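One chain of protein is taken out of this complex; the other chains stay put.
Chains here go by letter, A, B and C, matching the order in which they are written, and residues are numbered from 1 within each.
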Amino acid sequence: MVGALNTYVTPSGFWNPILWLIAFLISLLLAYIIWSRGEKSYKKETEQVKPFFAGNVIESKERAHVRAHNIYWGFVEALRPYYMALKRIHTGDVNDYVAWFIGVTSFMLIIYFLWGVKP
Amino acid sequence: MVETEKKVMARKLGRLVRAVWIFNWFNSCGCTELLPVVSSRYDMERFGLIIVDNPKHADCLIITGYQTIKSIKRVVRIYNQMPDPKVVMALGSCPITGGMYWDSYNTIKRLSDYIPVHMYVPGCPPRPEAVFQAVGLLVEHVRKLKEEVSRK
Amino acid sequence: MMYVLLALYIIAAPFIVGALGILYGMVLKGIDRKLTARMQGRVGPPLRQPFYDVLKLLEKECIIPENAVKWLFNAAPLIALAASITTLLYLPIGPFPPLFSGNGDLIVILYLLEVPCLAILAGGFAAGSPYSTVGSQREMVLMISCEFPLAAAIIALAWKYSSIYPGLKAFSLTTFVNNPIWNNVGVLGFIGVGILLIVMLALSTSGLGRLPFDIAEAGTEISGGMLVEYTGRNLGILYINDAVRVVVFATLINAMFFPYKLSPLIANYVALPLAASLTIDFLFYLFKVFLIAFVTVTLMRVAFPRYRVDDVVKFYWGIAGLATLAALILIVMDTFFGW
Partner (left out) sequence: MTEFIHHIPALIIVIPLLWGFATPLIGRLSKKGMYAWVVTALAITEALTIAQIYLVLTQGTQVYVMGGATYNTTIPPDSGGIPVRIILTVDAFSAFMAFTAATVTLAGGIYSITSEEGTSGESMYYTLLLLMLSGMLGMVMTGDLFNFFVFLEINSLASAGLIAYRVGKGISVEAAFKYAIISSVGALIYLFGVGILYGEYDALNLAMVASRMQFTGLDKVVMALFTVALAMKAGSVPLHYWVPDAYGKAPGAISAILVTASQASLYALFRVCFSLFGLGSNTLTTGWFLISLGLLSMFVGVTMALIQTDIKRLMAYHAISQTGYMLLGVGVGLATLGTAAFSQYGLQAMEGGIFHIINHAMYKGLLFLTAGAVIYRLGTSDLNKMGGLAHNMKYTTVFFMIGALSIAGIPPFNGFASKLMIYESTYLFNPILSIIAIVVSVLTLASFVKVFHSAFMGPKLYDVKEVPKAMLVGMAILTSLIILFGLFPNIAIQYLVGPAAKALANQAAYISSVMGGA
């Protein structure tokens, strides 16, 4: 019965964005009802709003912001060998770019000569 | 206390008592006796008390043992960072009167000079049952408050 | 007239499913805490404890940190809970087909499982405190590492269904429920699907952020991780969201691997009216959800210490990933050679 709306059909699945959006808004309303029953007030501008730093004070705003370069340490650490090889390939020198181009062209020449055309 | 404010406090404390989340500041001998409170011997979780890992989630701040001059700054800051209806429980004799470090140069003698302390649990170190008695007193206090409010 | 009925159905569906998800999720959380305590020799809290926790959290002050981006910080828990509830709309609840059946398939569910994590993660970043940022990064690393085995498991099963039933929609959960996977696999396929089941159970532990993989809210290391700056009612909503997600993951695994019903067994002994068989199936579904939640959450929480961040990636991309690829190869061999 719910399929009456135009659902976006793929070879082995389906998806209806508008229906999901309606359901999402209604459940957002449900969540808001529960949320609005709670306490709203808090003591502004007191020590309360300072970020929790195990009791210490963060000297300046710059230090409170974790910079981009040490993000996803876990992931990069786990794929350490892969990333070392990848960084070595990206040299940034135009001659290497063209060398890669010639390499891939010659490789594809061999492939096309072998299986390029239907016998 | 104005009438409605007392009623609000009664409701808040009534709900707090059944699920007290504790942020422990165990940093000296006071806490050695308290480990069975958490473990299976006395199991405080029976009464809904669990240990949380930061003051912003906590309702009750348990401070055990003496506080040095450096650590009291942290304690005050953590106390301020806790959201309201909060309770402070000072365990052991050191925070009450300075305990056996009463004359040392670097510890603070009375905790209540720095943060409002609601419950004192004497003993050096205090017995686990003493902690449950403290929580029991809190429950008792809340029940009395509720009765008083409902009678009006 | 039909559209009015349809509109009513669409409006009522999230409330029904939301109520089921929240209430049963909280009950499951209570049982989980009770069983964990019992396994550690403790008495454990009363079963109503999660309800007390939420009621208390709703009473506490809701602090908004000074560095926070206010609108995103407050919106994140609401979006997370709403997304978790909508995921339940696409999952079969016991004997009943999914409420939105025909409008969302397994890939949609795979992404809807990500949206709550993403919302909490954005909230953690929006809080602007170092602990919450580190926690949110770890949650993102956890999501990356879970995706590979999860995608491989879903694609392997869907590929199996597409080769046996080319007519049916391979990704729709009704195909999974109507013809359970265990009945139409050979010996190799059986081993493959067994591996996939184990990997899915491990994935649901990390999807819920429970102990062996709770690197995002690691209590001892980064004291609450993403949720450090959340207090009061925001934390209450996140608590409810965590409860709903237990039901979501358990229902997904139940639909994919154990879509069996109890009433046919009983029916051949005693004639059952429709209402009775439906309630039996529903209760059997609730029991299965409890069993899955027990295995993935309680057992893992009691048995395993926490993983290090890069070990989580190595586990999921290494061991679990290779296991799912091996399972895929087994299933492919099972289809082609029919062992």
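By definition in this document, a contact is a pair of C-beta atoms (placed from the backbone, for glycine too) under 8 Å apart; a residue touches a chain by one contact, two chains touch by 3 or more.
Everything quoted here is computed from the prediction, not taken from an experiment.
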{"item": "Visible contact partners (per top-of-document touch definition) of the missing chain", "value": "A, C"}
{"item": "Hidden-chain contact residue, picked from the options C:93, C:112, C:280 or C:330", "value": "C:112"}
{"item": "Touching residues on chain C - with respect to the absent chain", "value": "66-67, 69, 72, 105, 107-108, 110-112, 114-115, 118, 121-122, 125-126, 128, 133, 136-137, 140-141, 143-144, 147-148, 151-152, 155-156, 158-159, 162, 166, 171, 328, 332"}
{"item": "Residue numbers in chain A that touch the chain omitted from display", "value": "6, 8, 10-13, 15, 17-18, 20-21, 24, 61-62, 64-69, 71-72, 75-76, 79, 82-83, 86, 90-92, 94, 96-98, 100-101, 103-105, 108-109, 111-113, 115-118"}
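Everything below uses one rule, namely that only the chains that are shown with their structure count from here on.
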{"item": "Pairwise touch network: line, ring, star, complete, or other", "value": "complete"}
{"item": "Chain pair, B-C or A-B, that carries the greater number of C-beta contacts", "value": "B-C"}
{"item": "Furthest chain, CA centroid comparison against chain C", "value": "B"}
{"item": "CA centroid of chain A to CA centroid of chain C, Å", "value": "21"}
{"item": "For chain B paired with chain C, centre-to-centre distance based on mean C-alpha positions, whole Å", "value": "37"}
{"item": "Chain A-chain B separation of Cα centroids, rounded to whole Å", "value": "43"}
{"item": "Residue numbers of chain C (touch at least two other chains)", "value": "58-63, 131, 223, 228-229, 231-232"}
{"item": "Per-residue multi-chain contacts in chain B, two or more chains", "value": "54, 56, 83-84"}
{"item": "In the complex with chain A, residue positions of chain B that touch it", "value": "54-56, 73-75, 77-78, 80-84"}
{"item": "Contact set on chain C toward chain A in their complex", "value": "2, 5-6, 9-11, 13-15, 18, 57-67, 77-79, 81-83, 85-86, 89, 99-108, 127-134, 137-138, 140-141, 144-145, 158, 162, 169-172, 215, 223, 228-229, 231-234, 236-237, 240, 308-310, 312-314, 317"}
{"item": "Chain A residues within the chain B interface of the complex", "value": "42-43, 46-48, 50, 52, 54-57"}
